[in-house]
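One protein chain is absent from this view; the other protein chains keep their places.
Residue numbering begins at 1 within each chain, and the chains themselves are lettered A, B and C in the order written.
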């Protein structure tokens, strides 16, 4: 199986990121199994055709059921809004298609579990789009932890801070509507922090959270206008039905403890997906706004020169970097998707499940749901309750 | 009242910091009411005399009751271990002495309230030693918030991270024993974060926390050995009875929300007393390891040059700084105490209560106790319950 | 002219960077005139075919003269080693091909001038590859200066620091041989700093420099092995004939003054292409290792909040960024080339010379040659002398 024929549902932000990854892969990782950009799928024919031409897909489909029905498609890439994930994924699995789904996997844990079951029963491969794992600096963090160089982990503090809806006049886009987005800052941003914590620290044991919606009403957008959402509003206002910010405490199965925060009201933070982990032998820090860097501290460095090292994770010694440019020549956000797709293709090459897969999507959803429940019931919620 | 005659109980870490402040004040703030270093008090006569000579106190007393009884003392400065605060403060107040007490005010909220009552009934002045308020960068934060330049506050995230007991062989010093210290990381470090949050954000409404003791037994120290505690242990071990780390979530009366963390297990952080506050119009960041700096973000800066400013708070425009050195010439930890003592002296000059005073000590203790209770009972605890 | 058919000479580091830019352009800047990847050219047929397939060129040519002779080629992209630039460029110009040439334009000022003359006489478009101009943060610097927001410029201090040949056993690759590379750190790295200084500050008036070769002999490489050059050496050694480091002082025509340093011996600096500019109204700082950021200081900010702002130049307000990802989602090294090619295509669209062009290549070469002469003759050399 040297080529994987992809049908992609969705063509906005994530659709663009995935398309770029498919295009970049053969150039930078030429030895990889190749994704073939077979078909792109969306509802608006005109916008779809524009995206098809721009992104370089062979064909277009306006009905995802048609897409799934095609026998020249091996893999369905789902990056439509979150409320559409479940139906597409299950139908695709039943049609024997492999699955690559954006996070959060679903609007609820029950849905996510159904999706996992469907994928497992169909015997297809399934991947979930936690792209931040694939920043080389995050891969370095993983390696340091896995190799025991940070020791037993005591702490994680993770934040995902943005500021794009601080303006009360920013319109009520779909990401602010619970029935479509499922969740606000928690599902959109916190889900990434949760996945990184699972990837680096281990499984969550129990959580307690709180959330807040600072701006309770916003102007209705005149039309769906994507993430930037600048421009006209209809004059009317509607209720914001998701959280602007969610905080929670966590205890992990291995005894580590952590604080988590996701917010869209942290002025000055465009995209601060950051964490720090402290272990018995050292510490690591990451901030996505400086994604090529990992700060690392070792407690056993010589006494007079102990301190956080700013490691520029662009050397050949760092994951994926020998495929790109010489040391010191940085990469950007989009490269996390190229690496993600590379890992997906490797799973085909080695005929195994990719990682992270729907199991990880479900585990993340468990934590999200536990946090939600802990907020609703104002009590600690154990993951094992769910 | 141009001179205030001070009797100081305690001569270790805080005793040294306070002594230095008394010595520095007349040189750098010559217009101020002057503290007179009348008497220093401690139990070990030899060590006490050494401290007296080194720090420059006129006389020494080995019994704090004797100290209080002296009529050439106006102010009792209490920086003995926390379990001794209450008795000394109440007796001193009853003797009509003004009070300057290190934090945490007491081992319990009940005790703290008794101390406040005693001070109020005696009609004496009372100050509590939350010295970090007096870093010029923190004063700048206060000013920006008070002037509305950050807008309505939405978030605070505060950490106080240290790493001095990460080594499991570090001995069981008094700060690790509940009966003397009252509390571990929470009371020692978290108390400062709580006070800064009250100073900058406002009153706490409710909290929920968790805590952990990572190293449960430690070698008994051969003798009490101060903060560094290097050197011999007796070979025996004893239980650590305080928290190594405490985390909590908080809701404030004004609607702001926050995360708090205090730990002594964050490798690479010698003394990271740090916070970030996000308001509707901007953000501020502070880290005590770079105490001369405040990072400030304004959401209404021109679109193309928005970003956190690194303000070096050493200009004449910054609190206290015209008394020290030209712009760009930094100050250090000890200066926070000099400013604190200056504020205490100003209260005498203007015949009013200093700030922060025992009321603030009590309010801080309320939060500490609410956090403790929330941990013990695994539930949200409202400050108003206490 | 909606498509430009490109023939590219060279397929190593720069060939890969240019190929990626041609591939990315239609996806991210779909409105642009399109480059067509017609033919790639190199001497080793096997390696060339591998590159052709990997990078996505339609055809391959092993003789650049053949490439130039083809009538389905509009533009010759020259990124062969520096000693080959001149002959290819002049022949291509004479054949009526447009030119896109990597820096440094030539091995000497005389050669560079010949190339410019040839291009001008042929009436073709010509661009030179000073890609760092096209980082959005550098574009922001340009805009701030052009709009007078930094005031009259007094200072520039520019460094280009690398550390890839610090190991004395690193082999004698072509970049260390004067007859091929023309120059060492000065031509390779310093040329970028000089171009940025011209772009941002203005024309150089006079210079004086010094240079050093710290490691005078190195192992001969067993075969040409690219930039990383790891692996086998033949055991023999040969003389390093270029500079490891070059420093110079400069006076600009507008009265600004500056220091410049290019070195490959600055441990810890993988690719620190950095500058700071101070004007009468403010300052700007850039470091390519954090290429998404520009630090900006305005002297007229309010007195209490003056400080360098860390501007993350990823907002829609920043050049090129609306074509990529939402604010806060960073880009990398390769994107500078995509923007560069976009500017080249815009020149075709608007039928004008692109910028920077061979004129800029010549002006840069003048400064390089003046520095070399100032080193050889140990005296200030005026640009007007050359």
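Just so it is clear, contacts are C-beta pairs under 8 Å (C-beta built on N, C-alpha and C of every residue); 3 or more make two chains touch, one makes a residue touch a chain.
Quick caveat, the model's predicted, so the values are computed rather than measured.
Asker: Which of these touches the unseen chain: A:46, A:71, A:304 or A:351?
Answerer: Of all options in A:46, A:71, A:304 or A:351, contact with the hidden chain holds for A:304.
Asker: Thinking of the whole complex, not just what is shown, which of C:47, C:110, C:253 or C:299 touches the missing chain?
Answerer: C:299
Asker: Among C:157, C:178, C:237 or C:346, which residue is in contact with the omitted chain in the full complex?
Answerer: C:157
Asker: Residues on subunit B that touch the omitted chain in the whole complex?
Answerer: So the residues of subunit B touching the unseen chain are 13, 17, 19-20, 23-24, 26-27, 30, 53-56, 162, 164, 227-228, 269-272, 288-292, 312, 314-316, 324-335.
Asker: To test your reading of the contact rule: which positions on subunit A touch the chain that is missing from view?
Answerer: Per the touch rule, subunit A residues meeting the hidden chain are 140, 143-144, 295-296, 298, 301, 303-312, 315, 317-318.
Asker: Considering the whole complex rather than only what is displayed, give the residues of subunit C touching the chain that is not shown.
Answerer: Interface residues of subunit C facing the absent chain: 154-155, 157, 159, 161, 163, 166, 208-210, 212, 214, 245, 247-249, 251, 255, 257-259, 261, 263, 265-269, 276, 278-283, 297, 299, 306-308, 378-380.
As a convention for this text, only the chains that are shown with their structure count from here on.
Asker: From the C-alpha centres, identify the chain that is farthest from subunit A.
Answerer: Following the centroid criterion, the farthest chain would be B.
Asker: Find the geometric centre of each of subunit A and subunit C from their Cα atoms only, then give the gap between the two centres in Å, rounded to an integer.
Answerer: 35
Asker: What's the distance between the Cα centroids of subunit A and subunit B, rounded to whole Å?
Answerer: 41
Asker: What are the residues of subunit C that contact at least two other chains?
Answerer: Expected reply: 312, 315.
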